[in-house]
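Sharing a structure with you now.
What you see is the complex with one protein chain gone and the rest in place.
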Amino acid sequence: MPDTYMVPEVLAAIGRECSRSTSFPISTSDIRKWALAVYWPETPPQAFIDAEYAPEDFDPFAWGPAKYESLLPEDDGSVIYRHGINQKALGIPEWEFMVGVNGGMDCKYGVRMHAGDVITDVKSVGQWSERQGKTGLMLMTRVVSVWTNQRGEEVKRTINTGISY
Amino acid sequence: MSNISEAMQAAVGTVTGRTTSYPISESDIRKWALAVYWPGQPPAMFIDPAAAAKTVHGGIVAPEEFNPFAWIAPAHEAFIKNAGKLENNNPDNPEIALGMSGPGLKFQLNGGMSVEYGVRMRAGDVITSESSVGEYSEREGRLGLMLFSRGISTWTNQKGEMVKRTTGTLIRY
Partner (left out) sequence: MTVNVGDVIPTFVRETGFANWNRYAAVNDEFVPIHMDDAAGEAAGNGGAFGMGNLQWAYLHNMLRAFVGENGEILGMEVQFRSPNVKGQTLTAHGVVTGIEGDVISLEIWTDTQDGLKLAPGSATVRMGK
């Protein structure tokens, strides 16, 4: 285990855009089924059954994007990073961690998603940090994911924290 | 001895219900194809409009076995009134649902289904399913006298064209 994870390659990666995914158009059926699943066994609000708009937590990338491109020259884009980023292609040292867990998400919502919308997700590297834990030095990785609709309006900005140790 | 009562015989042909689907979306078709071909890639005709346009169908059609009623349907009419209360895994459920007594057999198993296909389902289609009571028959088998009962479901699209006719068989003994 290194004394610090905050090596130059890690610090240099902050802010780099890693991938861009484009969704298929959202269908009324996608919205309805999502709501049925997350409200089950209760009936979802009628607005979702009628698919007036999507629940905030709706994921138009479920089952795969319509288009995916890596924005990192070192990545050929053959592997789709749905939630994370290609750390190897960013030049991040390949530390051997015992455990990797989802440390949480922080979301800010913009405009609603509606049927017919095509969402674009651009993922970039957020702030890194480290902390001494019981089992050693822990690395906190933050991935920033910005979703916009076909009019360029921001739908959602998520910071996902991964913890490795 | 027979487990087929006069009431059961008289019920054959009864239309029991009608369900209408929401319009089928391309997304429904794509996800269905992804699931049933997983982890392989589905044929382009189910996920790529340009490739689908070059087929005889002239666009995306659903796989034959696609179910447009999964999750929710906007309209369902039940034509049988005063039906009894169905219980989980009760072998008499088919007759209870018709408001009559069942044969009281203890075991049941899925005897399979037989399907006849008509026109293809496409994005935008609204499918109507009509259920009816099929024939009863009996046969002596290794488990004793076995009762075969059939349920028929006929699907049509918004133009009234037949999409699919399914006959399901339940075996009870």
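Letters A and B mark the chains as written, and numbering starts fresh at 1 in each.
By our rule, a contact is a pair of C-beta atoms (placed from the backbone, for glycine too) under 8 Å apart; a residue touches a chain by one contact, two chains touch by 3 or more.
Computed from a predicted structure; not experimentally measured.
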In the full complex, which of B:Met45, B:Ala97 or B:Ile152 touches the chain missing from this view? B:Met45
For the chain left out of this view, which of B:Pro63, B:Gly84 or B:Gly151 touches it? B:Pro63
Residue touching the undisplayed chain, where the options are B:Ala7, B:Leu86 or B:Met113: B:Met113
Residues of subunit B (touch criterion as defined above) contacting the omitted chain: 28, 31-32, 34-39, 43, 45, 55-57, 63-65, 67, 70-71, 110-117, 167
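Rule of thumb we're sticking to: only the chains that are shown with their structure count from here on.
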Taking the mean of the CA coordinates per chain, how far is subunit A from subunit B in Å? 39
Touch list for subunit B against partner subunit A, complex: 22-28, 30-31, 34, 70-72
Using the touch definition up top, name the residues of subunit A that touch subunit B in the complex. 24-30, 32-33, 36, 49, 63-64
